[in-house]
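One protein chain is absent from this view; the other protein chains keep their places.
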Amino acid sequence: MSGGGELLLDARRVAKQFGGVQALRDVSLSIRAGEIYGLIGPNGAGKTTFFNVLTGLYTPDGGDLVFAGRELQASAPHKAAAQGIARTFQNIRLFANMTALENVMVGRHVRTRAGVLGAVLRDRRTRAEEAAIRRRAEELLHYVHIADRADDLAKHLSYGDQRRLEIARALATEPKLLALDEPAAGMNATETGELRVLIEGIRRDGVTVLLIEHDVKLVMGLCDRVAVLDYGAKICEDVPAVVQKDPRVIEAYLGA
Amino acid sequence: MSFLDRLRHSRRAALGATLFLGLLLAALPFLVGNGLGNSWLRILDFALLYIMLALGLNIVVGFAGLLDLGYIAFYAVGAYLYALLASPHFGLHLPVWAIIPAGAALAGFFGILLGAPTLRLRGDYLAIVTLGFGEIVRIFLNNLNAPLNITNGPQGISGIDPIRLGGVSLARPMEFLGFTIPSLHGYYYLFLALALLIVFVTIRLEHSRIGRAWVAIREDEIAAKACGINTRNIKLLAFAMGASFGGVAGGLFAGFQAFVSPESFSLMESIMVLCMVVLGGMGHIPGVILGGILLTVLPEIFRHGAGPVQQMLFGKVLLDPEALRMLLFGLALIVVMLYRPAGLWPSPTRRREFRGDAR
Partner (left out) sequence: MDILLQQIINGLVLGSIYALVALGYTMVYGIMGLINFAHGEVVMIGALVALAVIRLLADSGLPGVVVALVGLGAAAPVCMAVGFTIERVAYRPLRRAPRLAPLITAIGVSIVLQNLAMLIWGRNYHAFPPILPTSQHEVFGATITSLQVAIVLIAALMMGGLMLLVQRTRLGRAMRATAENPAIAQLMGVDINRIISLTFVIGSALAAVAGLMVSANYSIAHYYMGFILGLKAFTAAVLGGIGKLGGAMLGGILLGLIESLGAGYIGDLTGGFLGSHYQDVFAFFVLICVLVFRPSGLVGEKAAERA
């Protein structure tokens, strides 16, 4: 599967620093369309920081990010979403007091247009759009296998279902790139297995996946290519089989 | 199945209930006017104004989760605009259909003016800044009488034109098919119509892309951004929408009272409206309406009752009824927050979590 697609994300010498800590040191990565790309590294290596820069939550101090041929706007999460980057969060961030269905419907926001006037007058176009939003949200709940939870409040879902809901919400924004921040954290083996099937399905349906994960087995089994961060710098980027044997990687994981 | 559930499931029952409610609302001023007297009819009119205010604030606080303690400033903007454009003060006498929309627009503009610099602030900071904004507006209303007399200062503006619809003044009794309809009834129907319009707009907004975005921001702003919501614009929209409702209510208030002064727009009024939203049920339209009615009517009952009851018990009025009323008010606020944090009539989904049978 690897190597086939064209370049989707080209991150060049991205740097970010907090106070005196260099969280990202000139990190360059390139993700090709259609692949599952893994980003691993020890705790504090800068994986989530990279995610936050990529999705516009942080402004990078240096470097640039080109996504699907266009420069990414720094520090504008909603623009990143509009350009086709969706994400989940390490510590799940759902709209707790909205139902599962409503959560996914919010995800459609960026691809729909109805304004105040449309909402109040509810003209034909708005009605059609609203119906389409609902239909798509229901489809996505099916897609992640939690359709029977549609009317439950997000906060009442089980942990695994919350992860799935967050993925469904991210998919609702019609991303080209789906960035998952430790989706398997806290899952048991069965759930992780199901998650793996889900992620593979998402890729099959044409969405490129960027995966931060601690579960090395999952990453190695699932990803086409893997990059390893350590102390904010990329120390290795290759197919899993090569990365696994790379002495720098072994040292980063065992050395500290 | 409860009565309410049955209503939801049967179209005929729903139609019947709507019809009944419509008739009740239509007949209410006659029932109240004949049964309790004109002072209660005035209170009824005020209740409708407060419902509009509470629904406006509910968009900001209840939907978008932005605590606004200066909301009454928008009411003031609407009221003073009406007062300036339809009174002898400047000698202008513009018609109501021009002023009310202008008041809504101007209040909406003020909403954006307040919202823009405060967007990045967290909840409690926002509360204090909005409170400061409300006070600034009041201080300016109080002092803009010199060197150029714009607001007439603390004396306020009097002699404001009554609201006229189709050439008929609502301040005078109307002849209609041989019946005489008293002035307060005319105002009641006008206020009712506008309150219903605002209810309608709010319901439509709640179940729309915009309404979902507001609630999403309230629930988790960062996640909302990640979903592609332009939180800045959507928050400003909430401020502007909420403020414009306040502007409408303010204009009606000025025409109804024929007098405005800065005293009507104190912080206490902002807090009063906030209490309607919070005690009724933040984010739940029927709850907010209930809050508006309760907090207009109960204090009045108290105002009328507290003096005589004390007279009866102690032979004289020991405690200032006004202070007593506010005291109970503050206590109610505390007790409701401690024991019913979602309000007296919370939305069904939020109520479920209190019963604990969500699964």
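The first chain written gets the first letter, and so on, giving A and B; residue counts start at 1 in each chain.
One rule holds for everything that comes next: a residue touches a chain if its C-beta (ideal position, glycine included) is under 8 Å from a C-beta of that chain, and two chains touch if they have at least 3 such contacts.
Please read all numbers here as calculations on a predicted model, not as lab measurements.
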item: Touching residue (missing chain; options B:Phe20, B:Tyr125 or B:Phe176); value: B:Tyr125
item: Selected from B:Leu141, B:Val278 or B:Ile293 as touching the chain missing from the view; value: B:Val278
item: Residues belonging to chain B that touch the chain removed from view; value: 65, 67, 69, 117-118, 120-125, 127-129, 131-133, 135-136, 139-140, 142-143, 146-148, 222, 267, 271, 274, 278, 319-320, 323-324, 326-327, 329-334, 337-338, 341
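Keep this in mind: only the chains that are shown with their structure count from here on.
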item: Chain A-facing residues of chain B, complex; value: 200-201, 204-205, 208-213, 215-216, 219-220, 222-231, 237, 241, 349-350, 352-353, 358-359
item: Of chain A, residues touching chain B in the complex; value: 55-57, 77-78, 81-82, 86-87, 89, 93-99, 102, 105-112, 114-116, 118-120, 122, 126, 129-130, 133, 152-153, 155-156, 169-170, 172-173
